[in-house]
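One structure coming up, written as structure tokens, with questions to follow.
Note that one protein chain is taken out, while the other chains of the complex remain in position.
By letter and in written order, the chains are A and B; residue numbering begins at 1 in each of them.
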Amino acid sequence: MLRQILAVTGINIRAIPQRWTSSLVIVIGLAGVVAVFTALLAMAGGFENTLRATGRNDAAIVMRGGSDAELNSVLDRASDDLIEQAAGIRTGTDGRPEASAEMMIIAELMRKDDARPGVSGANVTVRGVEPAGFALRPQLKIVAGRTFTPGLRELIVGSGLVRQFQGTGVGQTVRMRGTDWTIVGIFAAGDSHDSEMWTDINVARTTFNRTGSSSVLVALEGPDGLDRLKASLAGDPRLTVDVVRERDYFIGQTRQFRQNIGVLAGVVTIIMGLGAAFAALNSMYAAVAARGKEIATLRALGFGGAPVAVSVLIESLLLALIGGVLGALVAYLLFNDLTVSTMGQSFTQVVFDFKVTPQLVQRGLVIAVVIGMVGGLLPAVRAARLPVTTGLREL
Amino acid sequence: MTKTGFVIANLFRKRTRTILTLLSVTMAFLLFGLLQSVNYLFSAGADALGATRLMTQARVSFTQSLPLSMVPKLESVPGVARVAYSQWFGGIWQDNTPVFVFSVDPARYHDVYPEYVMPEAQWREFARTRTAMVAGRQIADKYGWKVGQHIPISSNIYPQKNGSKAWAFDLVGIFDGKDEDWKKRTNQVLINHDYFDEANQFVKGRTNFYILRLTDADKAQSVIRTVDAMFENSLDETKTQTEKEFNLSFVKQLGDIGLIVRWILFAVFFTLLLVVGNTMAQSVRERIPELAVLKTLGFSDGAVLGFVIAEAFALCALGGLVGLVLASLAGAALEKGTGGQFALHLSGWVWLLGLITIVLMSLAVGLLPGLRAQRLRIVDALAGR
Partner (left out) sequence: MSESMVQVTNVTKIYERGTQQVEVLHGLTLQIPRGDFVALMGPSGSGKTTLLNLIGGLDQPTSGEVWVGGSRIDRMPSGQLAAWRARNVGFVFQFYNLIPVLTAEGNVELPLLLTKLSAAQRRKNAAVALQVVGLADRAGHKPSELSGGQEQRVAIARALVSDPQILVCDEPTGDLDRKTADDILGLLQVLNRDHGKTIVMVTHDPKAAEFARRTLHLEKGQLLEQSAA
């Protein structure tokens, strides 16, 4: 049996060059499906990685109750002070609670690829931070220039922004509220902060005519830090705030995007996959038809129906797999590490890289194999059922 | 029998092959219809907007507010007929559903947006009642709101003076659009700015947007320049755009998504070209003697080319139209399913693009085999050479 299958498959595969165009249809069809699938999920994955890397487990973000996002949250100065004095917060090296009141402002920058400059840009986050803001993000390093001087209208810019937006080099200026802000440095954190501009919160407060902040980021003390913090803040009647572990906050921000891209990838893959399956069916039927006489001869020589069917299936799977690998390769070459930006939860741009991971490639190949199976099955059955006599008469 | 009949008969000479190819084409155009509609959804509706209105926002970004003291200054600009303003409220319906709620001056808003129709009595009621709200037809239908109801809506930004973010308003009217385009833009709620201004804890005398209605559209560029120059170098620098530009700027925030949609479509059609092209080439290859017979009977070389192209066109058109219709149905179902929130209907523009694609595809896949058929020498073909 096995020997029969091998023999028949060998004959089939050697015949592929003679009908290479229809074989190519299967290969290219599946390459397309797998490339698109992999690329879309590589995008979702890249976005998620960036935000997932951002939050720490031992830090919490405090916002006004019911705000959902930093952008919506407004805390007054008194609340800032109360929050920073709450229980459960770790003490920093300077002996003060490790907490940073931060203000989120949105500014507009022009993308580098924007053909019509000056009309409308994309929103980016400007974050006003207290000195503890740096201690709370030890991953953040200045990679060019220096950090901003407190009290001056100076900005440091995330490396992601520098890649995607115009006018973000050291020494250039950004205009906000009628004044010019000088960019004095570039930082890299390897997470979503790379899509932000940072400045001193006190300068931001005076410029934007606000007194408090958007949120307070605090380092948690010990494993029960979050619970103690929550209890402490809930117990204060002067405050209505929500407390979220920093990591959960950022992961929560990916939900919407993940959902959207998930739906897009699902719909596109299903429709494209169906199209490719029809094309594969077509090619395999044609292959069986073209070999009708040969199959009949084999059958007349005493080969069973099953080896013939299995050989057709193997051919289809093989072509599909080649297509899948090709598609994954194309997705990898074209999209891996491609930097793009899109709107995050808070209306501002998040810069991130596509990530084509082995797991994604694996899933793509599974899809290819399934489609190859679908495309090969019916023609395989037809090949096995082909009556020997009609087959011999054909051609 | 007719020429069309002949083309169709040839098309179905290998039934399985043709049907499978048609299904591939259908899938491609289904995807094309859906993705182009998404693209269109993002890029527009803006077509319905003329240039008779301008939007003025803070130059930093629209999340920054501007003082209401600007109203008289804006009104004094030559070419500006009427000024309205609108403040983002951050509305939340029930537990967690964001809704578009804007706080506006009712009389000004009514003057600036004549496209929204509601009985005058209700407009007056809206202006008179401090806690009033009016809702667009779409959103009112979606949540089953009736005039006279007291509707709880909270804000994820603005607390009331007592610190609570739970607000509630009296629904005094439901407005609709004057035509199909505007009927689709009735997914928002308006509340009375006087009340909001006084009852909220954070902002006083400020707004996110000004909407300037022009005396005529030609004045747009000069008004934009005058307004932005007027506030230059102040704390409240402005950015003024036409309403259309303003809408498009929201799309821009999606960044590179449009690019990705284009990549997908490229992949889809590249693949499709190969699939249909292969079918056509096969079909011509196995029909060479028949094509020679046609020429023998007196059909010219051009006529034979025409038959092959017509066949390719029939294949693309049949599959393509079915795909576009399916996309329409899917879009309509989606629109219904989301209560009109995600209005993914296939616009005329997408149809047009689809038809153009069908024609181009037909030529692309029909031309090579067609030329082969055209060049065919009868004597050789009949002898099987």
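The rule we apply is simple: a contact is a pair of C-beta atoms (placed from the backbone, for glycine too) under 8 Å apart; a residue touches a chain by one contact, two chains touch by 3 or more.
Source: prediction; values computed, not measured.
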For the full complex, can you list every visible chain touched by the one that's not shown?
B
Among B:Arg13, B:Lys73 or B:Lys204, which one is in touch with the chain left out?
B:Arg13
Residues of chain B touching the missing chain are 1-3, 5-6, 9-10, 12-13, 289-290, 293-303, 378-379, 382-383
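Throughout what follows, only the chains that are shown with their structure count from here on.
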Can you compute the centre-to-centre distance for chain A and chain B, using the mean CA position of each chain? Integer Å is fine.
25
Tell me, which parts of chain A touch chain B in their complex?
21-22, 24-25, 28-29, 31-32, 35-36, 39-40, 43, 64-69, 71-74, 105-108, 111, 119-123, 175-178, 208-209, 240, 267-268, 271-272, 274-276, 278-279, 281-283, 285-286, 340-343, 347, 349
Going by the contact rule at the top, pick out the chain B residues touching chain A in the complex.
16-17, 20-21, 23-24, 26-28, 30-31, 34-35, 59-61, 63-64, 90, 92, 154-157, 159, 163, 165, 202, 232-237, 239, 241, 245-246, 248-249, 252-257, 259-260, 263-264, 267-268, 270-272, 274-275, 278-279, 281-282
